[in-house]
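What you see is the complex with one protein chain gone and the rest in place.
In order of appearance the chains are A, B and C, and numbering begins at 1 in each one.
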Amino acid sequence: MIILIQCRDQVGLVAAISGVLAAEQLNIVSLREHVDKQANLFFMRVVAEQEREVEGLEQQLLRVLPSDAVVKVNPQPEKKIVVLVTKEYHCLADILIRDYFQSLGAQVQAVIGHYDTLEDICRRFDIPYHKIEAPSSARVLFEQQLEDLVEQYAPDYIVLAKFMRILSPEFVAKYPMRIINIHHSFLPAFAGAHPYKQAFERGVKLIGATAHFVTDQLDEGPIVSQQIIPVNHSATTADMVKAGKEIETAVLARGLRLVLEDRVFVYGNKTVVFD
Amino acid sequence: MIILIQCRDQVGLVAAISGVLAAEQLNIVSLREHVDKQANLFFMRVVAEQEREVEGLEQQLLRVLPSDAVVKVNPQPEKKIVVLVTKEYHCLADILIRDYFQSLGAQVQAVIGHYDTLEDICRRFDIPYHKIEAPSSARVLFEQQLEDLVEQYAPDYIVLAKFMRILSPEFVAKYPMRIINIHHSFLPAFAGAHPYKQAFERGVKLIGATAHFVTDQLDEGPIVSQQIIPVNHSATTADMVKAGKEIETAVLARGLRLVLEDRVFVYGNKTVVFD
Amino acid sequence: MIILIQCRDQVGLVAAISGVLAAEQLNIVSLREHVDKQANLFFMRVVAEQEREVEGLEQQLLRVLPSDAVVKVNPQPEKKIVVLVTKEYHCLADILIRDYFQSLGAQVQAVIGHYDTLEDICRRFDIPYHKIEAPSSARVLFEQQLEDLVEQYAPDYIVLAKFMRILSPEFVAKYPMRIINIHHSFLPAFAGAHPYKQAFERGVKLIGATAHFVTDQLDEGPIVSQQIIPVNHSATTADMVKAGKEIETAVLARGLRLVLEDRVFVYGNKTVVFD
Partner (left out) sequence: MIILIQCRDQVGLVAAISGVLAAEQLNIVSLREHVDKQANLFFMRVVAEQEREVEGLEQQLLRVLPSDAVVKVNPQPEKKIVVLVTKEYHCLADILIRDYFQSLGAQVQAVIGHYDTLEDICRRFDIPYHKIEAPSSARVLFEQQLEDLVEQYAPDYIVLAKFMRILSPEFVAKYPMRIINIHHSFLPAFAGAHPYKQAFERGVKLIGATAHFVTDQLDEGPIVSQQIIPVNHSATTADMVKAGKEIETAVLARGLRLVLEDRVFVYGNKTVVFD
């Protein structure tokens, strides 16, 4: 049994919560708690063992918590996700494999794209692939078709697996903290076009990737997971792109695992990750 | 305020503990809890904010906990350590620097060795250096002198900073889970003499280091911290030794920080590290 | 154009080799050379640009090199591999994906196993899957069937993608330095059965993986690639197995890339990797 609680901080919260759990004879196996002092916010993730049926636990907890509390008891264990892609296969293929072998912690409902490139790999895994026909330039129309497709599947999360288009703030607002993106990063960052070319010209020694929730600030939403891969001077721009794909795949896989196992809280522009 | 609790697991522990804290108006800023189901053991580390004086908290907590409970309220913030060395300087020097700049989280009371090599660096930092005069071969005498020296300083922990001698089970038993060692490790491990030579001959690609508590099983006590550093075919045995020293220094520094910040619980042959 | 040279070391080898290349107007783009002084062996990998057809380069090079020289000019760019599996999917699936998207640097000819578990995933990628029918206990018969199957495909390399059986020295001797294996490793290593259980009981903080060539010393052949993944006390044995799979997949992928790009020389029990 997993219990997630987020609310404003005050003295006695842990006592109140664990009192309810003890009264129900729930044994706490693992408990992670964090308070952001600046934001005055309290976050808790409890894994408990339950020997008998427990009823109304969410209500019981809400009763002892501040009015702004969000409580989730046993969040849906097998989430549904929809994956958005363009032409790059690396993240999608990794997701499809994990889905097929039931180690993703979610069920891939559908893949949606703008090209035919990745249709065949989806077909091989019996996953519906939908191609949006609206032209790239017609953003409103494009996003309307996208939304219609997404809504068919009522996903818990939308995963941008190298979806190389910018979603409008309106679209993003419909799925707050439910869209997860992956993008490469560098030390230092390179603003502007062709970041890999800039990174090559600067001779960077590390290529990074960041998995994050999408907000209306492009590529700047709350970070879930980050990691880097080393490169050296013998790497061409193409080699750096390749290395970037390896690390993007690994970081998105880890980010998705954390989100799908309900280990991530989001607030303001940051996350609490109980890993 | 830091509170550490270890006891056998049962339902209601968190409620009992946090009830006591709430009654004292202590606000829990960070709470880490872990239960080892196999060992049926409960571990908790609480960081709380205290607005007024609290008295007898340890007793209050013991009253609501199982009889085997070990409770520490505000463990001594600035520990005392004694460092044992042979001739290698890398770990000792790192410790002396951190001690000098008050970022170690402990005070180095003294350094004890069997050679003169590291006396000068200690002198430069005004740290007493004691040379044991007993010959290597006379273990009982050697350890008696060592113990006499250590006892002068009543340290919280003894750090073996490349102390290349094996301590007897009798000596180790006097400081249970209070002796911390660092040693190199490889993937795979190489038994027998000259592990770096073996690692070179096998062409290993990683050199590791492990910081651990010392038990009477040489190099096999509970692990606190581990990390690796990459090497390649161009590394000579000497280069690998050098790389090993870099990673030993970093791993011991991290291991010490975790122990000295009271983030490590030890039980059986393993640790819980709330980092 | 890639040129690989291995021979006993002597003065003037680079001059002799590069003299031949210069006479043929080949421009050296990248050159890696290593001498193992103890073994008195010379290794070189050259990437050159060729503007016109060059004939008989291998013969020309052999003429100026010691009699034991092995020279490869433009080793076959797209190797053929056969993959051996048991029931674990993670390494196989990663290979199939890279094969399908033509980023493996090799063509998977077939997958061979002893169970039905992984047949379906192969079928989905149109890769032949062969099940060996001989019982596990009949090693000679088993390996005869295995060899017959492998020989149909004349692979450059045999990849053991979690092939949980020990191949006999006789079988291994038929494919010297052409069988690549992946296995998990720990710091420290755990001998005997159930290494993950031992690692859990010791509370290791890192899980490693090693990709290596198979020799008749089980799990002890020349190492191609190694890497680790961190774990902590909250990881169950099952979590550690899962983490081990992630790192095995990544390390085998990297090891295969290095071998398939002809960046690895093998001698004695070690490798030179020009990465």
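Here, contacts are C-beta pairs under 8 Å (C-beta built on N, C-alpha and C of every residue); 3 or more make two chains touch, one makes a residue touch a chain.
Being a predicted model, the structure only gives us computed values, none of them experimental.
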Query: Of the residues in chain A, which ones touch the absent chain?
result: 34, 185-189, 201-206, 208, 210, 219-220, 222-228, 232-234, 268-273, 275
- request: In the full complex, which bits of chain B touch the chain not displayed? Write them out.
  value: 30, 89, 93-94, 97, 100-101, 103, 121, 124-125, 234, 242, 246, 250, 253
Query: Footprint of the hidden chain on chain C, which residues?
result: 9-19, 21-23, 25-35, 37, 44
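The rule is short, and it goes like this: only the chains that are shown with their structure count from here on.
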- prompt: Drawing the touching chains as a network, do you get a line, a ring, a star, a complete graph or other?
  reply: complete
Task: Could you work out the angle of the rotation that brings the CA atoms of chain A onto the matching CA atoms of chain C, rounded to the nearest 5 degrees?
output: 180
Query: In whole angstrom, what separates the CA-based centres of chain B and chain C?
result: 39
Statement: Flagged in chain C as touching 2+ other chains are 234
